[in-house]
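Starting off with a structure, shown below.
For this depiction, one protein chain was excluded, whereas all remaining protein chains were kept in their positions.
First chain written, first letter: the chains are A, B and C, and each begins at residue 1.
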Amino acid sequence: MTEYTETAEHVHESGHMHRDDEASKMAMWLFLFTELLLFGGMFLLYGAYRFQYADGFKVAAADMNSFIGAVNTIILLTSSLSVALSIGAIQRNQKKLALAMLWFTLLCGLGFLVNKYFEWSHEISNGIYPGGPALQEMSNGQVIYFGLYYVMTGLHGLHVIVGMVFLAVMIAFIQKDIITNSNYQKLENAGLYWHLVDVIWIFLFPLFYLLH
Amino acid sequence: MANEILAREPNYLEYQGKHKGIAGWLLTLDHKRIGLMYLMAIMVFFFVAMTLGVLMRLEMLTPGETIMKPQTYNSVFTLHGVIMVFLFIIPAIPAVFGNFFLPIQLGAKDVAFPRLNLFSWYLYILGAILAVASLFSGSGAADTGWTFYVPYSIRSAQNVTMTTMAAFVLGFSSIVTGLNFVVTIHRLRAPGMTWFRMPLFAWGLYATSWIQVLATPVIGITLALIMLERFLGIGVFDPALGGDPILYQHLFWIYSHPAVYIMILPAMGVVSEILPTFARKDIFGYKQIAISSLGIAFIGYLVWGHHMFVSGMSDASRIVFSLLTFLVAIPTGVKIFNWVATLYKASIKFSAPFYYVLAFIFIFSIGGLTGLVLGALATDIHVTDTYFVVAHFHYVMFGGMGIMFFATMHYWFPKMFGKMYSEKIAIIACTQIIIGFNMLYFPMFIMGYMGMPRRYYDYLPQFQGWHILSTVGSWILVTGIVFMFGNLLYALLKGPKAPDNPWGGTTLEWRIKGLPTLENFEEIPVVTGGPYVHDRPTYIMHPSKEIQHTNGDAKKAEKEGVSH
Amino acid sequence: MNPITELVDDSFIFIVGISVILLVGITAAMIYFVFRYSEKNNPKPDQSITGSTTLEILWTVIPLLLVLAMFFYGYAGFKEMRSIPPNAMVVKVTGKMWFWHFEYENKKTSDTLLYLPADKDVRFELQSVDVNHSFYVPAFRVKEDCIPGRTNYMWFHTSQVGTYDIECAEYCGLNHSYMLGKVIVLPESEYLAWVNKVDTVKKVDSVKTDSLKTVLPKTDSLKTTLTKTDTTKAPVNRKDTTRTVKKDSVMRKENK
Partner (left out) sequence: MSEQIYSQEQASGAQAAHHTEGGHAHITGYGTYILVWLGLVALTAVTVTVAGIHLGSLTLITALVIAAVKTSLVGYHFMHIKYDNAITKIFILVCIVIFLTFWILTFSDLSFR
């Protein structure tokens, strides 16, 4: 605590670089709140429609493969663990372990997406997609269930991809020693983001797959 | 001696960094330059939207077609609303004056994240381009009203997608600014500046920023869903597929009601800056004003349903929302009463910005008090979706925030540009604006109560008299506004040099000699007391030197300083 | 007598009354201070005044009481609007881009013109077949949206014989401002005669529907025919009866 923190990211040419990790963490949390409320709006819609179309939702959910859902849940939980471990490793200056953990996380993310891909293409091939032939035969509740299902899991999938990009950049940073055991707030932030993606799935999973 | 050092530093306008010329602006990370870039962009769109407003008034001069066809009229009021709300009133005070003065008032060198700040400006420009492009592409700008109510917005053949896309991007820009400000206020206050020594403008922005962060994402997803609904027909908002249009209205107003406090809270912050300066006296009830900003922001989250009293929402819900709506009036009232009380036993220096503030208190009170008519169930059911509402929101938005935007420009103009304008002309223009404004909008209250619905291209003949009065008022207002901007523009080009502290302001920005330099302060100042103390200094501008003078008494001075 | 109209007007006067008192008080105090404590009249400000707990409490509690009173006034009127008298007659109202369609209890229908007996409670069931509309009769101080996919309701008491404007108050596209209509309140006997005269009128009605559909988007003929009635006041001006009414010669005679 020896210096005045001028800006979290002090970039004026004349000034020297200052770092305020507390500020960047705060900013990250605020950003997570916006993500949370973005999904929050969708969850609110889900809640409202589930309330209105309880039966349609149940019928529709019976189509879902809860096994794939469960596997994906485990995958994401494990990837959250590996991100946390990689931060722990950086703190202990175990660069190799940190890198390995991040690569493993990326792999998990990829696995998740591949699963999702198969799941979606299965539904789509059955004609279940907005405007699809099977969906047109279904009740309003089912239509809305699948509408929400595609939007919410799609948006979540998008977040997985963004998170993976973040983590890939972190890998590069660690390799270039930009992230070190005394300067790893960036990794923390990427980790926070990844955990958020996990948390959202923790709710998506029971809501869409476990509704029999 | 300190002055000499400062004199050698180039001010922020002259400063030449890595990038010269226009790139020195487009790539700048300086919060002050970004603020000015916002100002320029915002002014452009403000003028566009104002012109649309005046055109609407022209159309309403006579029943039937006056100057445009119904389809055009519908697009014009939509674009007018969208531009005014998303491109002007939400970013105006925070992004221009907040950017420029928040760091200075806090005693900081910049905002917490200068790069993000610039990024947010580019997002703003992108959103603006999309909004304008929607006019010229596809089948023309959306014709849904700025509320984009479903199912009309998913059925309309106009280019609704692009207009919602614009609002979506602008929402993102607004979030980024808000996030930046929250962190700036938490992390970058000068030593000694406790929460309750912070200028009230900063308090206003703090409350605003929280709304921006926590409410804006909801409209983001809502507008995104409209786009998806239009492209894919997912059904969540389409009654033909079982969707519930009222649910859309909930989501829309969950954001858009708090958004009206995004519009007004920064303006109220500036009122609290200008009043003590010209009263030459500490503000009355500093803490209450500060806390009431947070109060308004919080209660603002609980009242959105008052826009839906006739939508078919449950009766229970209507009653709850009506009750909650009335609670917002309390913290707002606290502010108004404290402002007026500040003038008691003051020694008032009567200048243009102060005059605008007096106009604000009067006009905003009318707007706010008619908000109570809308908040009450029985009366709202009669006047909702009529010109009564149109009058209400122009009184609070234009008469409240708009007038304060003008006041702010007059107040900080000398510190931003180092030039002085003619106060006489400013006051004459303001008087004209007040007259024109009331003549333009007051008849709308009467028409509204008589049953003139809003968003009407055409009207029944019994309303014509009021419409004519209103349109004539708009002409008076136009000339007043042109007069005001002309005065400022002339000052910018040919005005005399402004003194360092023309009004006798007490907050940090007025303690800077001349225009701010790139880093605002040569040394980070130390704060020893409240922001509006007139009879003794509460800042040590050059701690390293002054402390030696006073034997390192900064600490002591700080303890003695009344911290409110 | 119309209970809703009175309640709405009363609460309006109550709220506006308090508001005007507050506004005048605030403005007067402000202007007085500006002159009394101008630089000239009071060269030295009193720096010791920075706040007052008593005042803060006062101007929190008093406004709170005032707004609670306003809320209860509004609530009372609202309660009346939502409590439908048990033997109210029912009319189904359907909003359609851009005209109103009415269905009476005996399945008779009419477009644009809503015929009602005087001094009766009428319950409206509001529906829409396309986008949101809002059924608004300013003279009776009531409106409620017509939302596709659900049925909303409202009611009012038809007080005296007369013609009253109907307007669509929720934006619904191109001809939103031409989605007008009339409530035609007839003496009970004339109403009964009209509503039971199924054959002839039905024919006229369908003609009306067609002409409305085709005419509306192109011209503003509806506007020029359905005009010149004071929305706020009840009395009818017989000469104002619209073109569509004129066609219905039987109606006109009965009216006189």
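Quick note on the criterion: a residue touches a chain if its C-beta (ideal position, glycine included) is under 8 Å from a C-beta of that chain, and two chains touch if they have at least 3 such contacts.
Computed from a predicted model, the values in this text were never measured in an experiment.
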(request) Just list which of the chains on display the missing one touches. (result) A, B
(message) Using the document's definition of touch, tell me which of A:W29, A:W103 or A:W120 contacts the absent chain.
(response) A:W29
(request) May I ask which residue of B:L123, B:A190, B:L205 or B:A426 touches the chain that does not appear here? (result) B:A190
(request) Would you indicate which residue among B:G171, B:G312 or B:G480 is in contact with the undisplayed chain? (result) B:G312
(request) Give the residue, chosen from B:M227, B:L302 or B:L492, that touches the chain omitted from the document. (result) B:L302
(message) Residue by residue, what part of chain B touches the chain that was omitted?
(response) 185-194, 210, 214, 218, 246-247, 250, 254, 301-302, 304-305, 312-317, 320-321, 523-524, 526-527, 543-544, 547, 554-555, 558
(request) Using the touch rule from the top, list residues of chain A that touch the missing partner. (result) 1-5, 19-22, 25-26, 29-30, 33, 36-37, 40, 44, 47-48, 51-52, 66, 70, 73-74, 77-78, 80-81, 83-85, 88, 91-92, 182, 184-185, 188, 191-192, 195, 198-199, 202-203, 205-207, 210-212
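Everything below uses one rule, namely that only the chains that are shown with their structure count from here on.
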(request) Give, as an integer number of Å, the spacing between the C-alpha centres of chain B and chain A. (result) 34
(request) Using mean C-alpha positions as chain centres, tell me how far chain B is from chain C in Å, no decimals. (result) 33
(request) Would you give the residues of chain B that are in contact with at least 2 other chains, written as numbers and ranges? (result) 242-244
(message) By the touch rule stated above, which residues of chain C touch at least two different other chains?
(response) none
(message) Please output the residues of chain A touching chain B within their complex, sorted ascending.
(response) 4-15, 20, 22-23, 26-27, 30-31, 33-42, 44-45, 48-49, 52-53, 130-131, 139-141, 143-144, 147-148, 150-151
(request) Quick one: which bits of chain C touch chain B in the complex? Just the residue numbers, please. (result) 7-8, 11-12, 15-16, 19, 22-23, 26-27, 29-30, 33-34, 37-39, 42-47, 49-52, 55-56, 59-60, 63-64, 67-68, 70-71, 73-78, 80-82, 130-132, 134, 136, 138-139, 141-145, 147-150, 152, 165, 167-178, 180, 220, 223, 227-232
(request) Note which residues of chain B are touching chain A in the complex, please. (result) 17-18, 29-30, 108-116, 175, 179-180, 182-183, 186-188, 191, 213-218, 220-222, 225, 228, 232-236, 241-244, 247, 250-251, 254, 518-519, 524
